[in-house]
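Apart from one protein chain that is not included, each protein chain of the complex appears where it belongs.
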Amino acid sequence: MSLWEYANPRRFMRLTDIVLPWSAGGAALLMTVGLIWGFFFTPDDYEQGSTVKIIFIHVPAAMLAINTWFMMLVTSLVWLIRRHHVSALAAKAAAPVGVTMTLIALFTGAIWGEPMWGTYWAWDPRLTSFMILFVFYLGYIALWAAIEDPDTAADLTSILCIVGSVFAFLSRYAVMFWNQGLHQGASLSLDKAQHVADVFSNPLYVSIAGFILFFIAMVLLRTRTEIRARRMSALIARERQEAA
Amino acid sequence: MIALLRRDLALALRSGGGFGLSLAFFLIVVMFVPFGIGPNSATLATIAPGILWIGALLACLLSLDRIFQLDYEDGSLDLLATAPLPLEGVVAMKALAHWLTTGLPLTLAAPLLGFLLNLPAGGYFWMFLSLLVGTPALSFLGTFGAAITVGLKRGGLLLSLLVLPLYIPTLIFGAQSVTLHLQQLSNATAFSVLAAISLFTFALIPFAAARALRVNLR
Partner (left out) sequence: MLSVTNLGCRRGDLRVLSGVTFRLAAGQALILRGPNGSGKTTLLRTLAGLAPPDGGHIDAPEDEIAYAGHADGLKSQLTVAENLRFWAQMFGQRTIRPALDTFQLAALANRQAANLSAGQKRRLGLSRMLVTGRRIWLLDEPTVSLDSASTAVFAAMIGDHLAAGGLAVIATHIDLGLSAAQSLDITPFKARPEAHANPFLDGAFT
């Protein structure tokens, strides 16, 4: 029994039958707890006032926006190397979730930026990087939509994802070189001193866990939909072949 | 390999779209900038390097969809794929031909168009050099986009959407090579990274594009 067994659509469906309700339920619970705790049971920041509370949405969305792309990169590589269909479909399923998270991060960042920096948008390296990530997502999704044959689409989008990752990474360093920026450092990090007081970080962790479970539930749900769509077209093709 | 390059150059010359169209487009983009933002020479001087880079980049996009599309439609691409030259070599030659017919003329024209935008005297040399070093990366990345979209009926718009994000690092380091110099700062980092990106695309893109072509041919 190895991990690769779940690359078989049938086994994947059976496993996710069990996992999906738990992750969806967990996401609902943790997001509710994390957000209510964060919004209503934390004090106002002495500098930022209550605007700081947007981090409970902004930070998890931003984390997912980037990590979704990493997940797509990994699943694309798995598809190209081991040709597991579920892997390619998971990448396809994740992209719209990732682009939504990117948009949420950009919008909440703009709403937060106005009281903090006095502007909704600045060409700060972090903000710009997210904008760039957004256009990479758009290209990837558009390519999936444009190609009819599913395996061809999986191959070409995977190649695009790999080359795109390299250039998205280069772009990140390019914009850091190009403008030094306003944005504070990462809000959470393992090795550096904490930037966020404990009173904020605990509900933030809950909220992040909720967002991650939400992401898992969404990707599983969407992958299941894609698998069903592929099965449907395979069944139709078989019927047509048998009739001929 | 040289035979393929010579054929593509001959085709670009004889079909007339090669040098002329992208140069004309470049001129028009540059001409539109003063119309859009006003004829103030000081303003134009500040934005000239960026405008010339963006203009060259957009002009480069125009002819990308022809790199493989015509060969795909008339069956040449099938035959090239079964010829002794590996597809990676085909890609590299196609990208080189595209650069010779697009990137190089744009590079040569940029200093002339620099006059129109009141580019400061110190900028001409670096404008020319940064385009000379950076435009090959644009051709190679564009060839990759063309390889991905070759099987699509209306791939033109999608091609731009796929390729433009890949152009970001080249645009930033290319324009910075000129701007930093004009601000009396060292442009050594920007220029060397620009050159590094170009070299990197020569090494990486032929393999990625050949892989995409094989997928599209099967």
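Order of writing sets the labels: A and B. Residues in every chain begin at 1.
We take it that a contact is a pair of C-beta atoms (placed from the backbone, for glycine too) under 8 Å apart; a residue touches a chain by one contact, two chains touch by 3 or more.
Everything quoted here is computed from the prediction, not taken from an experiment.
Set against the missing chain, the residues B:A24, B:I37, B:L79 or B:L157 yield one that touches it, B:L79. Of the residues in chain A, those that touch the hidden partner chain are 8-10, 13-14, 85, 149-152, 227-228, 230-231, 233-235, 237-238, 241-242.
For chain B, the residues touching the absent chain in the complete assembly are 2-4, 7, 10-11, 14-15, 71, 73-76, 78-85, 217-218.
By our rule, only the chains that are shown with their structure count from here on.
The touching residues of chain B, counted against chain A in their complex, run 141, 144, 148-149, 151-152, 155, 158, 161-162, 164-166, 168-169, 172-173, 176, 189-190, 193, 197, 204-205, 208, 211-212, 215-216.
The touching residues of chain A, counted against chain B in their complex, run 132, 135-136, 138-139, 142-143, 146-147, 152, 155-156, 159-160, 162-164, 166-168, 170-171, 173-175, 177-178.
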